[in-house]
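Only one structure is covered here, and it is reproduced in the block below.
The complex appears here minus one protein chain, its other protein chains still in place.
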Amino acid sequence: MSTLVAAILASLLMFWTALLLGGCGRSSATPTGDFNDSRRQIVTTTGMVGDMVSALVGSDARVETIMGPGVDPHLYSPSRSVAVKLRSADIVVYNGLHLEGRLGEVLASRSGDPSLTIAIGELLPHDRLLDADAGVHDPHIWMDVSLWSEAVGQLADRLAAIMPEHADAIHARAGDYRRQLSELDQFGEASIASIPASQRILVTAHDAFRYFGKRYGIEVHGVQGVSTISDAAIRDVNRLVDMIVTRKVPAVFFESSVSGRQVKAIVEGARSRDQEVSSDWELLSDSMGARGTSTGTYIGMMQHNIATITTALGGAVDQNPTAPVSEPVSEQDVATEPNT
Amino acid sequence: MSDPVEPLRAVDVTIAYRSTAVLERVNFATPPGTLTAIVGPNGAGKSTLIKAALGLIQPAIGHFLFFGKPFSQVNGRVSYVPQRTSVDWDFPVTALDVVCMGLYRQIGWLRPVRSKHRKLAIEALRSVGMEDFRGRQISQLSGGQQQRVFLARSLVQGAELFLMDEPLAGVDASTERTIIDVLRRLRDQGQTAMVVHHDLDTVSDYFDRVLLLNKRVIAEGPVADVMQPALLKEAYGGKLLIFDQSRQAISDKLERHP
Partner (left out) sequence: MTTFETLFAYNTLVVLAGTMLLGVAAGVTGTFLMLRGRALAGDVIGHAALPGVAIAFLIYAAIAPDAGKSLPVMLLGGAISSGLGMLSVLWLRRVSRLPEDAVLAIVLSTFFGLGVVVMPIVQASPTGSQAGLPGFIFGQAASIRQSDVILLATIALATIIGSAMLLKEWTLMCFDEGLATVLGYPIRLLDFLLMSMVVAVCVAGMQSVGLLLIVALLIIPASSARYWSDSIRPNIWISALIGALSAGLGSIASAMVPKLSTGAIIVLVAACLLVASMLVGRRHGLIFRRLKPLESA
């Protein structure tokens, strides 16, 4: 009998240790603030969306983001407490277009005024969206800064309608933010254009950069498809290796929120054909960098991506006061391990 | 030649299964160079006794001594032929493979079975009349043939004490004769066998001694002494009517072969 008790205790211990460690490692949500706060509560999903909403409402509302840095929104599954937050928030703003694949049910169960649940993807005109397989749109809309800026305008209108007392402030902030985004957009355009045409090929872990490619004129290839749910196939791996070797692609890119296994396989494949392709680069594809760092905002994230891609592929980063110094991401920042 | 100390002695063996006594205070000692039949009604604990002796079941009280020593010290000298129903006959082994298993301990860990071992195994198969079947997978053998293969496995070990669980159940007449012949040859060479036997009619023909069990030892000794109506009645309880006819047959036989 005592062995039974011991076994139960051991498994419970294992379980609670896991929960505890999970809690320690998690840096997702910002504090909710005290209960006497009369401001509206807006809950957002990805960091990029959260950044946009914060830029628009400032401190006129409480903004909370549920997916922290490094989290893959395609696979993110809400815990009970997060589901409760999503259901009970005054306003929910999310990316939409099936990016947050596992939140569909929770979002659908929100009661009350449907206009308080806003999908940014649905604010944009359909002709600006790219198609993915099976009749759905590619959800990675934040990768085209000009498109994202349009969404800012649309979201500002919606939020102003919901919070008319702050309408003027929201529109003013929208104007400021869109100006910054316009500079960022030009930065991107200029930098990517400086990459020699034959080297303008972007190979990443999954197909997150199609909007980026279309807007800034660069060919994009992802090892996995538009969603990280399905594994890559040998055929695709071979195809990419062949392309890298034939067209002498100088660099391939890891992503912070996706396993780097496929990219490493491609690097090894290219090496077997005597093509050393540089892979010390990490892009922020589906999530931003850590809070409080230079990449912890949407603008910082895209600056990092643009600068990294440009440098890695042999271009010259546009000299812009807001652009960070271009250099390859150092070993400590990239989450790769030596032997695997 | 076998050890003068008795090959098997049970001392106060008591075995319980979920607070029901299966065997109670079993005491006996088997002299060397004998063939003993273990008989008793269903549920008497005959199989359990053998399994307990071999360490497959733990007695609650009591112990066994083999040639005066615990089982672990006399490993190679005791061999076991299990009930045929407990074997997986679809297992991908041939008759020869099965007999070779008796030699595994002698071959030792990590070493393969060599041709000299196979020769010994074939010899053992020959002694039970099965050498022509050595390449057959065991499910292709009849009941009697399977039993003979297991006996051969037992023989090849070179043991001095043979413990067998119903070796003659459901076998053809020819196999029965073969097995008894082998047992008798063993006895004549000084080996000992204790055999759980199901058929009262043949006890006095085949065996020298009897251990009469029904959860406890009713009687133990030479066949003539134990196969007495009063003792059989005590062991088999109200099933005496069945034995009315055989009782007479047994008494007749006992008169002819004291």
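Which chain is which? They are A and B, in the order written, and residues in each are numbered from 1.
Please note the rule applied: a contact is a pair of C-beta atoms (placed from the backbone, for glycine too) under 8 Å apart; a residue touches a chain by one contact, two chains touch by 3 or more.
No experiment lies behind these values; they were computed from the predicted model shown.
S.K.: Can you tell me which of A:69, A:96 or A:188 touches the chain that was removed from the display?
M.R.: A:69
S.K.: Determine which one of A:121, A:139, A:260 or A:315 touches the chain that has been left out.
M.R.: A:260
S.K.: Among B:5, B:29 or B:56, which residue is in contact with the omitted chain in the full complex?
M.R.: B:56
S.K.: Of the listed residues B:28, B:67, B:80 or B:207, which contacts the missing chain in the full complex?
M.R.: Touching the chain that is not displayed is residue B:80.
S.K.: What subunit A residues would touch the chain not displayed?
M.R.: Listed in rising order, the touching residues are 3-4, 7, 11, 14-15, 17-19, 21-28, 67-72, 75-79, 228-239, 241-242, 256-262, 264-266, 268-269, 272-273, 290, 332, 334-337, 339-340.
S.K.: Kindly note down the residues of subunit B that lie in touch with the hidden chain.
M.R.: 51, 54-56, 72, 75, 78-80, 82, 86-88, 91-94, 97-98, 101, 104-105, 107, 109-110, 112-113, 133, 136-137, 140-142, 145, 153
One rule holds in what follows: only the chains that are shown with their structure count from here on.
S.K.: Distance from the CA centroid of subunit A to that of subunit B, rounded to the nearest Å?
M.R.: From the centre of subunit A to the centre of subunit B is 76 Å.
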